[in-house]
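Heads up: the structure comes next, in structure tokens.
For this depiction, one protein chain was excluded, whereas all remaining protein chains were kept in their positions.
Letters A and B mark the chains in the order given here, with residues in each chain numbered from 1 onward.
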Amino acid sequence: MTEMAPRDGAQAGSEAGLRAWLLSSTPSSAFQARCQRVYLSWRSFSRNPIAMVGFLIILLLLVVAAFAPLITSGDGTSQVLQDRLLPPSAEHWFGTDQLGRDIFDRIIWGSRITLYIVALVAVIVVPVGLLVGTVAGYLGGWVDAILMRITDIFLAFPRLILALAFVSALGPGLENAVLAIALTTWSPFARIARAETLTIRNAEHILAARVQGASTGRILLHHVTPLCLSSVIVRLTLDMAGIILTAAGLGFLGLGAQPPLPEWGAMISDGRQYLLDQWWVPTIPGIAILVVSMGFNLLGDGLRDVLDPRSGEG
Amino acid sequence: MSGAGDDTLLDVKNLSVRFQTTKGPVEAVRGVSFTLGRERLGIVGESGSGKSQTGRAILGLTAKNGRISADHVRFDGMDLARTTDQAMRKVRGARISMIMQDPRYSLNPVIRVGEQIAEAYRVHTGANRSEARRRTIEMLNRVRIREVEKVVNLYPHEVSGGMGQRIMIAMMLIPDPDILIADEPTSALDVTVQLQVLAILDDMVRERGMGLIFISHDLNLVASFCDRVLVMYGGQIMETLDAGKLHEAEHPYTRGLLNCLPTLNDARDLAVLERDPAWLEPVGAGGPGGGQ
Partner (left out) sequence: MIEVGDLTVTFGTGARAVRAVRGISFTVAEGESFGLVGESGSGKSTVLRAMAGLNRDWGGRMTVAGQPLGKTRARAFYRSLQMVFQDPFGSLHPRHTINDILGEPLKIHVIGDSETRILNALDEVGLGPEYRFRFPHQLSGGQRQRIAIARALIINPPIMLLDEPTSALDVSVQAEILNLLRRLRNEHRLTYILVSHDLSVVAHMCDRLAIMNAGRVVEQLSVERLRAHEPDHPYTKQLLRASLGYDRAAAENLEWFD
């Protein structure tokens, strides 16, 4: 590719120089042009306070997951049976559970599991959805009919039920739960990608690519996919809450992450019999799920305003 | 049957429209003044010249982030620049109508054409159904639609651009407006269809004494169709001419525009329009002049 030239920006050093570099109307490299695009999107995104709240929550989740060993005292699985069911205190911020494990530690370590699930699902679902959707939308005809009927079959079942069926077939466990969630989540992405593709497949820039002699694969990858990506990303962010909840639901039913892994849904399940007397045991993981789900939703709403081509030029 | 002076329908003085955008304020219209009699007045200019915004501002149809200011916009004893929303709504549609470039966006897509016209007629006159239907057919005949009985049962997306524009004009005819503002009404139409639509507008001015503001980018069309022409550039009026004398225009901008039109008779390279910043004089009233 073309040479990357961050030097002009790095050299300037000062904030004003960077700003000028980011806002210059004559970018001198592809790298600068992309940075400018990101920067302008970020500027309009950061003007939306609610979206920023979502962004900060997700940022916090990432930081906490990355620095879990520094924040916690153990790995969240060590049992101290004489400290069972202690209420929140200075020593145990969120209290302890029925096996004397520190709930704060478990929540922090659990954030890694949540992120692991979410990231893995995204990595499976986005390419599959994009591939199916763009191919169906661009080629049309019987390819479209077959691919979309398959998509419809997956769309027709409630997500948790379908995930349950898959997990019972595949056997319980975190990886299988991720696989089951991915299998039940990709179909709306295919629909979105197809809808986007239908609106752009006769656009003049796609025709222009055909007249340049571009192959169908190249058009799908280089011309169609970039335009579907933003709505898919928005949808993914908004779907994150659902993915987390499904994962938690599977965990709650004992079909997801297995003990002693500190998965939030499983933590609620384990602690549910203490709800009345030791409320913190099931409630705190519940709050964690709520906060992270909400964070993704707020972030998704903000991203939609920035990325969605229909809401104006970025 | 032209001539501006005898009775003035509309008197616009020092009209400005200013938009607040993310990139700062933009002055779309800067101190425009003109009068309209029972005539065909053309406003001609390139995109961004402010010609469409001038038409919209008269009716208060400027987008929300825009502010209109004017010394006055006098119409029938009212000042449209200072009137209440309620009074404006009575003027709009009933006494001053507007037609846009693509009529199909102005019609309700799920109601048959005939019903829409009849409904508009009943709202304006309080007539009963059969009367409204009779008048609808009469009006469609007047805008020279063939096979009227068939057309009234079509949905807006089923009619061609030229047909849609004639239907739109038929709807505008109902309340018998004093002024019609037509914003590029024929730009999307074929030249022969354009001729027909213009002939209908022509009739309305001649027979009913209506005032027509015809906004267009097409100099030849405006020169051949209108009585008087305002040439706009950068939100200002460069010059006002008798349409017949457009080709003898003196302002360098008008001359430049005329020179860069390809003609049937000439195969030489076209002149390139050189823009002179001095054409845009700073405006006194209200706004700072140096719009960029």
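We take it that a residue touches a chain if its C-beta (ideal position, glycine included) is under 8 Å from a C-beta of that chain, and two chains touch if they have at least 3 such contacts.
From a predicted model like this one, the values you see are computed outputs, not experimental measurements.
From the options B:D85, B:E147, B:E250 or B:D269, the residue with contact to the unseen chain in the full assembly is B:D269. Here the missing chain is touched by one residue of A:L70, A:A90 or A:V211, and it is A:V211. By the touch definition given at the top, chain A reaches the unshown chain through residues 2, 25-30, 32-33, 37, 203-205, 207-215, 218, 222-223, 226-227, 309, 313.
Within the entire complex, the positions of chain B that touch the omitted partner chain are 46-47, 161, 190-196, 198-199, 202, 217, 219-221, 223-225, 256-257, 260-267, 269-273.
Following the convention adopted for this analysis, only the chains that are shown with their structure count from here on.
Inter-chain centre distance (chain A to chain B, centres taken as mean C-alpha positions): 51 Å.
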